[in-house]
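Would you mind keeping the following structure in view while I ask a few things?
Partial view: only certain chains, each at its native spot in the assembly.
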Amino acid sequence: MTTKKFMMVNRKAPYGTIYAWEALEVVLIAAAFEQDVSLAFLDDGVYQLKKGHNTKAIETKAFEKTWGALEDYDITKLYVAQESLAERGLTADDLAVPVEVLSRAEIGKLMEEQDVILSF
Amino acid sequence: MKFSILVNEGPYTHEASDTAYQFAKAVLAKGHEIFRIFFYHDGVNNATRLTTPPQDDRNIVSRWSKLAQENNLDLVVCVAAAQRRGIVDEGEMKRNGKDATNLAPGFRISGLGQLIEAGIQSDRLVVFGD
Amino acid sequence: MLHIVNKSPYDRPALNSVLATAEGGTILLIEDGVFAAVKGGAEEAKVKAAMAKFKFYALQSDLEARGMADRVIDGVTVTDYAGFVDLVAEHKTCQSWL
């Protein structure tokens, strides 16, 4: 099968809306199709990666386990915007999985290399 | 005290529908009365019995139906918003020449006047939306 | 009045709009609105300054869901749904800044 470079751009906070969760379902399918998948987290999208989500009281499924499982799908390219973290008082240590913290400009350059950009 | 609740977003897509449900439960637990819960905009999509959420997820629609049944709640779906979005009961099916219904138990379809009436009759009207 | 804010202050002007419109009152942060109750971000100073005129609450379950229950700004009261109901009952009107 043709392999293309797919980037999923996540700019929305988790739980307030379902976009982040349904985006993750697309990521897993893209990996199953053996595409070259990367994820970019900008703006409120960085909140998706925060560790320690406890969704018991709001009765929805939490992300943390799925982030951990991404490696099993060979998805290792998670890019997080440094500026977005800093603006929200977060650092890489606050995140549930290892990521590459990059400047927005660096993420912008990676966007230019993609074949398909899906945004949620 | 008499509460009414307005739900403006559909199930799963926005947390508004979850928040409204948790709020409604807490209102009842506190011993208050719920005069009416009104579903408007995409909120009407809370009222379709055709959803099949993943087994490990909450069933938002049946949760509303159950809450209504157990507490004798009045769950009203706005007819104009429902027509735009395809939420149909027997009466709407016949009136609009449709071939199926999808309204879940415990909900009824009625006019926007029911929202205004809820505002008039209730001590508090709380809006959940996007 | 009780002002209910369910939007992230980093994504929408809802909280700004409350602060620029109401003279004072109570602000309850729910859903993505709870990000305004979190320490260390660029919005913290604004919330702290607004405490002179507004009493702030944030919904516990939404803070927990987002992993933020342990970093709430001092002076923001964390409340549950029972407290949410009480806040609505105690104020003559409530407004959701959607």
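Order of writing sets the labels: A, B and C. Residues in every chain begin at 1.
Everything that follows uses one rule, which is that a contact is a pair of C-beta atoms (placed from the backbone, for glycine too) under 8 Å apart; a residue touches a chain by one contact, two chains touch by 3 or more.
Keep in mind the model is a prediction, meaning the values are calculated, not measured.
Copy numbers of the protein chains across the entire complex in this file follow the formula A x2, B x2, C x2, with one of each shown.
We adopt the following convention: only the chains that are shown with their structure count from here on.
The interface with the greater number of C-beta contacts, when A-B is set against A-C, is A-C. Averaging Cα coordinates per chain places chain B and chain C 26 Å apart. Inter-chain centre distance (chain A to chain B, centres taken as mean C-alpha positions): 33 Å. Centroids of chain A and chain C (each the mean of its C-alpha atoms) stand 27 Å apart.
In chain B, the residues that touch at least two other chains are 15, 22, 130. Of all residues in chain C, those touching 2 or more other chains are 6, 31-32, 61-62, listed in ascending order. For chain B in complex with chain A, the touching residues are 12-15, 18, 22, 56-58, 130. Chain A contributes residues 12-17, 43-44, 47, 50-58, 60, 62, 87-90 to its touches with chain C in the complex. Interface residues of chain A, counted against chain B in their complex, comprise 15-18, 58-61.
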